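My questions all concern the structure below.
With one protein chain removed, the remaining protein chains of the complex are shown where they sit.
Per-chain residue numbering starts at 1, and chain names A and B are given in the order in which the chains are listed.
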Amino acid sequence: MREPTLWILHILAGIIILIFLGIHMGIMHLDTILTSLGVGYKNPLSWSSVLIRNKALFFTITYILLLGAALYHGFYGLRNILFELSLGKSAQKAVNWLLFFVGLFLFIYGGYAAIAAYVI
Amino acid sequence: MADQKEQETSVFTEEVIKEVIFRVHRFSPDDGKPPRMQDYKVPVKRGMTVLDGLHYIRDNLDSTLSYRFSCRMAICGSCGMFINNLPRLACKTQILELEADTIEVKPLPNYEVIKDLVPDLSDFFEKHRSVMPYLIREEEEEKIDPPTNEFLQTPDELERFLQFAYCTKCGLCLAGCPTVATDKVFLGPMALAQAFRYNSDTRDQGFEKRLELLCVPEGPWRCHFAGSCSEVCPKGVDPALGVQLLKGQIVFTKLGLKKPHKIAPLATEKPEAKRRPGIPEAPPRTVKKE
Partner (left out) sequence: MANGTISKPENRLGIVGWFYAGSFSFERYAYILHRITGLGILLYFLLHIFGSSARISGQSSWESLMHFLGKPIFVAGEYLVFIAFCFHAMNGIRLILGELGFSIGKPGRPVYPYRISLNRQRPLLVVFMIIAVIFILLGGYDFFIAGH
């Protein structure tokens, strides 16, 4: 009975990513267009803009949200692809646990970086 | 009048329009040779189908050619083959419509090959069986066949699933499906569309039972809406529609956003049909009641 829950979470994570990664992509890669429209800021990768984002609670929270949603969405998608290679039941279990632990590790690591950048 | 007559004769002409090459997949489990393609020259007349072409080869050129067919009019779903880059019914595909000088005929992909153009559909039927494709009632006395009386259903309720009831189980959808190309256990478009068909039937009460069979990794979650199954379906059944609606049905029901359909009641009166005089009784049942 787990599958529909995992699937709907995949979709919800997709919507979260669409919103926040959309903002992230806009800030990072449409900066000249956005600044000419009066939003965003120039040179988003310079150290000074990194510092501004590090200290803004909005970015810290959305980074962690985006990190979790993207890890879930990406690893569920990878799991889809792997499962469709006719995996046996035990291999399916192994994939589930492997992706879960790798995902958890990356979430803790990335979450730590986001919080540390805010606190330091 | 004369014009019309002339036109009719020209449509039904026996004149050979062109000659095409049939490149046919050959394989026999008995001769020990690997699968190969063999060419045959077939004279084409107007209106000739690929199945007619195969008949011509078998009758005139090579009597060892095996292929499965029955009704030759797109009703039985026996003659599914991979013809010029798409899974199609051989009887529903006219040779001239393909607009090609070489007609490549292979067995349906994603099924084991028994011989030449004959795929092994037993897995496919097993998947169909596994989703309980029949009406499930909770009342004890209605579980038997036939039920004690008819169930009352409106035409609107009928249209919610009728489209999927047109499925002839020809197996083209699984031959087109990208997931089935690698996944052996995925239930596939046909079985899932049939699960939706019975789930949506107001006469059925088996949603909960089917839910257990569908909420598994090989259920509808393996479908990513490439839509190829619907594209190749020769009956317009649109299995992709059924699978997407099935996913929505399961998820929205679980989230409490969709109520279960109302259950068709059993008719209280027997229909008042009287046998007209002079009409003989029906012959006895050939299948015994259990």
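Observations
Everything that follows uses one rule, which is that contacts are C-beta pairs under 8 Å (C-beta built on N, C-alpha and C of every residue); 3 or more make two chains touch, one makes a residue touch a chain.
Here the structure is a predicted model, which is why all the values come from computation and not from measurement.
The residue touching the chain not shown here, chosen from B:C91, B:V105, B:C170 or B:V237, is B:V237. Chain B meets the missing chain through residues 27, 29-32, 34-35, 82, 85-87, 107-114, 119-120, 159-164, 166, 176, 178, 180-182, 184, 223-228, 230-231, 233, 235-238, 240-242, 244-245, 247-249, 251.
Residues of chain A in touch with the missing chain: 11, 14-15, 17-18, 21-22, 25, 29-33, 42, 45, 47, 50, 54, 67, 70-71, 74-75, 77-78, 81, 85, 106, 109-110, 113, 116-117, 120.
Everything that follows uses one rule, which is that only the chains that are shown with their structure count from here on.
With each centre defined as the average position of its C-alpha atoms, the distance from chain A to chain B rounds to 43 Å.
Chain B contributes residues 179, 182-186, 211-212, 215-217, 219, 221-222, 224, 247, 250-251, 254-255 to its touches with chain A in the complex. Per the touch definition, chain A reaches chain B in the complex via residues 1-8, 80, 83-86, 92.
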